[in-house]
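With one protein chain removed, the remaining protein chains of the complex are shown where they sit.
And then subunit A:
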Amino acid sequence: MTHSILTSRPALGRRFARLGLVGLAAASLTLAGCSTVGDSTGGSTDAADDGTFTLGFAVGGQPDADWQELQGDVAAGLAEQRGWDFVELSNDNSEATATKNADIFIQKGVDLVMMFNGQPSANPVIAKKYADAGIPVITFDIAQEGWYFVGVDNAAAGTEGGTALGELAKEKWDCQVDLVIEAEGTAAGQINTWRTGNAADAIGEVCPDIPAENYVKYEADGNLTTSLANAPGVFAAHPDAKNILVVGLNDQAVVGALQAATQLGRDGSIMGWGQDGGLITGANVDPNLVGSVMYFLEGYPSFAFEIADEIAAGNPPAVKDTGDDAAVSVKPCPVTQEQAAAIPGIDERVAELADAPAGTTAYDLFCKS
């Protein structure tokens, strides 16, 4: 198996000093560039066309997402299990690099491409290149016409998270809920509607007597800082609300609201249920974040290989290329704070997944709820 990661004197002195400082400024810019533009062409990538199935894998390369790199590790392990050649590139979170990577994969004659591209504006161009070359593509989380879509079932993630939180409200407060806060990330579009909106709807299913006016939305933008800045006004505008539930686009958004409640002394009877599991583990979990929905993003390749195996066997399945009609819909895993504490860390999960029998998914291994 081939696995390559492409990855006057005083005046003169002043002039030199100035040049040095200009150089320093230029270095700052260069560093900025370096952070997102990695080496994607180095190393040997020649996949000899000896009939061995060759998989091209492009990781997202976003700087603050370990799971993207780990997706590559999982895919490499699964390809090795099958005796396939494996070529890994990084999209470096850049449209230009993702497009260049498509050219490289085509040049290397890969039989299948798997990728996460966090800058999808280039996807139509890339899709045309692969279509012309006759190379099938499996995309993670971001749909593109003609590509097999593998992604978490966001609609189910929202519903399951909301249902779990509603059940807790029923158990603890007999559904006497004064306020349901939806910490939205409107820029995420349909994903926000699925995760946040479905969660609120699910709470309403469990506790149908919560009045419609008790549901309040605000913009959290999917990050803790924005959420913490905007949520205090929401609490202040509902001074009489005691039993409060919070759902949102992700853990950061929900925790921002929970922290705002603490700042305003409103954390006596509040429960939040996040999405993505980003802040549900570790030593610093907000005590009011009672649960979250984990996706095990690093384990996506194990789902994608279900399709890859069929393609390699010469029986490609029909292309399903939307979130509504996915080729493989990754099952979300709702967990309470206690259950999340028992789930191994991401590196350990990758190691366990690599050693697991073929066909095993991260959900099978770690979602015990």
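Some notes on this structure:
Throughout what follows, contacts are C-beta pairs under 8 Å (C-beta built on N, C-alpha and C of every residue); 3 or more make two chains touch, one makes a residue touch a chain; residues count from 1.
Operating definition for what follows: contacts and distances are computed from a predicted model.
This complex has a chain not shown, and the name its UniProt record holds, of "GrdX protein", "Autoinducer 2 import system permease protein LsrC", "Glycine reductase complex component B subunit gamma" or "Glutamyl-tRNA(Gln) amidotransferase subunit A", is "Autoinducer 2 import system permease protein LsrC". When the omitted chain is restored, the residue from A:G233, A:P317 or A:G345 that touches it is A:G233.
Among A:F86, A:W194 or A:Y218, only A:Y218 touches the chain that is left out of the view. Annotation for subunit A: contacts to the undisplayed chain at residues 17-18, 21-22, 24-25, 27-36, 63-66, 186, 217-219, 221, 223-226, 228-230, 232-237, 239, 252, 255, 259-260, 262-266, 279, 282-284, 286.
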